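Only a single protein chain was left out; the remaining protein chains are all shown in position.
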Amino acid sequence: MDSSKKINLPIIFLISTLTAPLSWAAANQQDSLKPRINSKSERSLNYDWPIIKVGTGSYEEGPTGVTVFHFDRKVNVAVDVRGGGPGTVNAPYMDLGYDMAELDTVVFAGGSWYGLEATTAVATALKDDGLRDGDAFSLTPNIAMSVGSIIFDFGARRLNEIYPDKRLAQASYRAAKTGSFPLGPHGAGRSAVSGGLFGCNAFSGQGGAYREIGDIKIAAFTVVNSLGAIVDRKGKIAACYQGEGWPEKIDIAELLAKFPDNLTDWGDDQQQASSKNTTISLIVTNQKMSQAELKRLATQVHTSMGRGIQPFTTIFDGDVLYAVSTAELEENTMSSAVLGTVASEVMWDAILSSVPEQPKHAVANNRLSLNKKHLNKLTGEYTFSEFAQITISRDSSKLYAQATGLRDVFAIGRTTATELIPVSKNVFMVPGRYPLTLSFETTDELIINPGKWQQTARR
Amino acid sequence: MDSSKKINLPIIFLISTLTAPLSWAAANQQDSLKPRINSKSERSLNYDWPIIKVGTGSYEEGPTGVTVFHFDRKVNVAVDVRGGGPGTVNAPYMDLGYDMAELDTVVFAGGSWYGLEATTAVATALKDDGLRDGDAFSLTPNIAMSVGSIIFDFGARRLNEIYPDKRLAQASYRAAKTGSFPLGPHGAGRSAVSGGLFGCNAFSGQGGAYREIGDIKIAAFTVVNSLGAIVDRKGKIAACYQGEGWPEKIDIAELLAKFPDNLTDWGDDQQQASSKNTTISLIVTNQKMSQAELKRLATQVHTSMGRGIQPFTTIFDGDVLYAVSTAELEENTMSSAVLGTVASEVMWDAILSSVPEQPKHAVANNRLSLNKKHLNKLTGEYTFSEFAQITISRDSSKLYAQATGLRDVFAIGRTTATELIPVSKNVFMVPGRYPLTLSFETTDELIINPGKWQQTARR
Amino acid sequence: MDSSKKINLPIIFLISTLTAPLSWAAANQQDSLKPRINSKSERSLNYDWPIIKVGTGSYEEGPTGVTVFHFDRKVNVAVDVRGGGPGTVNAPYMDLGYDMAELDTVVFAGGSWYGLEATTAVATALKDDGLRDGDAFSLTPNIAMSVGSIIFDFGARRLNEIYPDKRLAQASYRAAKTGSFPLGPHGAGRSAVSGGLFGCNAFSGQGGAYREIGDIKIAAFTVVNSLGAIVDRKGKIAACYQGEGWPEKIDIAELLAKFPDNLTDWGDDQQQASSKNTTISLIVTNQKMSQAELKRLATQVHTSMGRGIQPFTTIFDGDVLYAVSTAELEENTMSSAVLGTVASEVMWDAILSSVPEQPKHAVANNRLSLNKKHLNKLTGEYTFSEFAQITISRDSSKLYAQATGLRDVFAIGRTTATELIPVSKNVFMVPGRYPLTLSFETTDELIINPGKWQQTARR
Partner (left out) sequence: MDSSKKINLPIIFLISTLTAPLSWAAANQQDSLKPRINSKSERSLNYDWPIIKVGTGSYEEGPTGVTVFHFDRKVNVAVDVRGGGPGTVNAPYMDLGYDMAELDTVVFAGGSWYGLEATTAVATALKDDGLRDGDAFSLTPNIAMSVGSIIFDFGARRLNEIYPDKRLAQASYRAAKTGSFPLGPHGAGRSAVSGGLFGCNAFSGQGGAYREIGDIKIAAFTVVNSLGAIVDRKGKIAACYQGEGWPEKIDIAELLAKFPDNLTDWGDDQQQASSKNTTISLIVTNQKMSQAELKRLATQVHTSMGRGIQPFTTIFDGDVLYAVSTAELEENTMSSAVLGTVASEVMWDAILSSVPEQPKHAVANNRLSLNKKHLNKLTGEYTFSEFAQITISRDSSKLYAQATGLRDVFAIGRTTATELIPVSKNVFMVPGRYPLTLSFETTDELIINPGKWQQTARR
């Protein structure tokens, strides 16, 4: 098959053919997905604080997910909305300053605004399960209050638009338990990335940290999905697919000093990955605080995150932070400023803990010579989703890939065919800044970047 | 059966027995409800504005419902949150002032915070149906933006806590059509009431009005569920179950002059009905407006509603108003203040149109003498919901009712038995400020206040 | 002198000649003004509440003024900013929700943003007088907190731009005393008007009302300077220079029903008077309230003012309301909603009390024939301020006036000469919707509309 012909397929045609069957398809797709709840994590934060229960869930086909924080009793909450594209539920209510413990759950999810369904779904689950009813605003209100925010994990980072939905959120909520919080690409942080401004595009995830100072307990949780890069206390970027000529561990100061010369060119689909972000966070203390103090705590800790994520709260981030006081400790032993300073360090630890091991570049095997017959068997159209598809073709003894759906497939574009370099008999790679490995499975599937964030197509 | 013994049932027992089976029951109940979509209305607003599509849905068992406004293309939106207990989705985003048409739908629902599920469900329906995808924030963003608010329609006004859910909201959205808007107890206004502060407790609902001035179009929609009373342009209260010695059509000025002497005693369950409210509104114009102007329009119109609803935006209301510009009319022919003044009148019309005909008091038939055998057939326990139940007993030739669930059943309390006065063979009434009719059906059901807002119990 | 020639004076020339000497002139003018402090009032509100002290001051040459509310001890305050052009000092601080009594004074002033100097001046006076020092934020903070807002009283309503300054504000603060509050054109309300949207342009002023309910005290103060008209509880407009064919006491409903057909044509200088407004208000209670409740009180009362002023909080108003709790009454006997409902009625009373008796139209004396020699003595240039000047000329036995400064002088325009109709030997009038009387004084002065709001020019 001559790949060059593919280009001639008019875009308009692709759209029209795809639009028709698209209706209802997405919903059906969502309904057929299998929730993966509290999946095992390589790394976890262990904490001793029974009042905080955590449940995580994901649709691995996305991958995308949800993280539910369920407090074992009503707690006080304040919110600080800072970003340029925030997604929230009930934010104005939290700003009214009532000194009343009303919050049940904080829900973080992927899926951009669609993921807000997770927040409302947990509220209705609390009602459906009989834990909460419709008794609002009384002295001991029993109506469920669920707040939450979302990250943008669509765009070029994955080849589908699966989102966390009511079913996934309610299952995650019902599986919530205390003591352990999975770190890295889990729950809402399942497909989080960071550093797009510099072209880092490193995977991040959800982070958590916990500290006790005397009787005071502080827990910090965050889903880092930021335009900015994650930075450690030495000023080094924690994870980044380096640009040409960059050292392995680069100083953020160095990077910023050269900025904007080293700004990623936000052309085409690359922009998708870079320009949409959001970091959502939760800080919890057991010290009783007035609503005004709790709001100040939220403000201070949120600002402090500008150290661990640089830049932070840009117009392309939708950053939101929730501050919760469980008031288990009635005495106000630490002032808001001091508590906020400690909590900011705990939050920085949480940010750093969100970074998983990054997928490696596959190594090309130049000595490998594959016969045409074998290669022919790999050719054909592979479909990732309603908008992402690639066509594998052979020319002489080389294999080529070209995106034939509505969008590019990572570095495999729609206008020209991209040569695939063999790694092993059924595994190929495309050189570039970011790993791009294609593994042809015996099951007629094509997996891009096998592993934690793999994308699967069917022929 | 001696009704006085009933009192001795310890409350604690009732709670413990009810708590256990309550789990999951509510959800199952929700799943078994049958959506009623775009049900016929006695009164409707007809309007000629194709860009606005409206869908309404209800669970008649509540009754409670949802109203979806779906704009046929992306439009600009601003929000004004004023009340003391608002429920919102994505409110902070609307306040960022981006001059970008992003809104798809405004969703109003009953069910207090649980009803916010309706708002998020419509967003995911837009995605599932393929109308919107995950392309956020680009020059022509295609991600679905659904905002919305809720009213509190639980409490003493109905004997169950059914709420509008994802299923109901998505069905209503998918049935949305242009040209007609049902007035009164429909959609989100299905169980709205007004005037609790004065003990009016009149049913209200959703109202709408539409006006054209030259090329300019203005539509106003509102769900009036207010602590305050609805007031017409003559200063008369539009609907109210009068207190003792009140004239039929009472001046609000007169009522307020005597306030707080005429304040309803918010004891016990009565407080439930009185103290929780919310009016949610939408004003739409086709004139293009800057975001700052649109916000001013929202502010002005929302303030103006303090004339048609008195008092308004109290701590016990959660009032929210959305202002939408469809920008079909590019020219800015009317200043925001002038447009706002006209729009405020349209909104007042909408408020007034929300009032339905009120249920009448049944007339006791004192000459009616019912034999004991027949009365015996009516006795027994009738269950409205997990928390509302009454026991009918007979003493001599009189019938009595006593609430034996967790809550009172309107004026039928839990501490003493209430005598039922016969109206006809199978229909009884309880005298009082509010209509209270009990109709025993051949189907072993007991219907309280048969009609639009009836509550059904099963023996 | 032929007045028609006057027109030929190029505007540009007028500007250039006026600009040069203008520098520093205004300041010198301000410095030469004589404060008039606590001037006698025809009408006053008497109240028995020692904690509230009031001082008023004015520069009669404006006229413009300032009103200082000084609380005898630190009190709690919340603010509700609603209008489209508010002027405020320290508003964000008040929204932080600290439950701490910090407020000393609320200062209202004319002079648009320039009048904010009055607010800051009272804070420094408190320090200069040794009542407060620099001890901020401690458990018993002793730093002065002065907040305040301004009204726009420039534009076509007066022929100068004198503003309330530090000197006037500090003198007023130092003269503050309890028990009496002057009603009408006093203090900040010295040059307030209302109803510009309908062309009413009636003088208003400052209003006040006071009510006791058991131990609870409520006081309301407001400076009504609104685009909308002042409306009483019968729906009648309280003050308005009627348009052609209007009844004397017109229903607001009637006026609004015809709107925008009856909209004042906002041409030229008339727009000055109509389009810039602001109502600033203060509600005080002695009941202790939490900061959240106090904010709700501010919200509810501010919304309720949309009944007494129609329309209210438009883009051309800068409406701000302050709510103060003196906490003299520790017990929380009234809920915020009930207190807010009563307070809203008190505020409506305050609004209505702001309306003074309006200047009457002078009656032309058609039989009066004045000799040319006398008329000649009246001709010449009369200067009101750096931008307002009229030239009186004679043609045959008639007197003419033409504005020869930078702006029109009420209905006396700059493009043509306006005939003056004799009332008496030295008094003339110009027919029209608004009173326009010119009184030539023996002192070489020309007074327009002699009386409370007179404007004085010197030849």
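As written, the chain order gives the labels A, B and C, with residue 1 at the start of each chain.
Simple rule for what comes next: a contact is a pair of C-beta atoms (placed from the backbone, for glycine too) under 8 Å apart; a residue touches a chain by one contact, two chains touch by 3 or more.
Please read these numbers as outputs of a predicted model, since none were measured by experiment.
Peer 1: If the hidden chain were put back, which of A:E161, A:E293, A:E386 or A:D408 would touch it?
Peer 2: Here the residue in touch with the unshown chain is A:E293.
Peer 1: Which candidate, C:I37, C:V68, C:V81 or C:A403, sits in contact with the chain we can't see?
Peer 2: Final answer for the missing-chain contact: C:V81.
Peer 1: Among the options C:L33, C:V75, C:V106 or C:A121, which residue touches the chain absent from this view?
Peer 2: In the complete complex, the chain left out is touched by residue C:A121.
Peer 1: Looking at A:G340, A:G405 or A:P435, which makes contact with the chain not pictured?
Peer 2: Considering the complete complex, A:G340 is the one touching the chain left out.
Peer 1: Looking at C:D129, C:E212 or C:E419, which residue reaches the missing chain?
Peer 2: Counting the whole complex, the residue in contact with the absent chain is C:D129.
Peer 1: Which residue numbers on subunit C touch the omitted chain?
Peer 2: Missing-chain contacts on subunit C: residues 19, 22-27, 30, 81, 84-93, 96, 111-114, 116-117, 119-121, 123-125, 127-130, 133-137, 143-146, 152, 154-155, 161, 163, 165-166, 272, 275-276, 316, 386-387.
Peer 1: What residues on subunit B make contact with the chain left out of this view?
Peer 2: 96-99, 290-292, 295-296
Peer 1: Using the document's contact rule, name the residues of subunit A that touch the chain not shown here.
Peer 2: 82, 84, 197, 213, 227, 233-235, 253, 256-257, 259-260, 263, 293, 296, 299-300, 302-307, 310-316, 334-338, 340-342, 344-345
Here is the rule we go by: only the chains that are shown with their structure count from here on.
Peer 1: Take the average of all CA coordinates in subunit A, do the same for subunit C, and state the distance between these two points in whole angstrom.
Peer 2: Taking the average C-alpha coordinate of subunit A and of subunit C, the gap between them is 56 Å.
Peer 1: State, to the nearest whole Å, the distance from the C-alpha centre of subunit B to the C-alpha centre of subunit C.
Peer 2: Here subunit B and subunit C have centroids separated by 43 Å.
Peer 1: What residues in subunit B touch two or more of the other chains?
Peer 2: 84, 316
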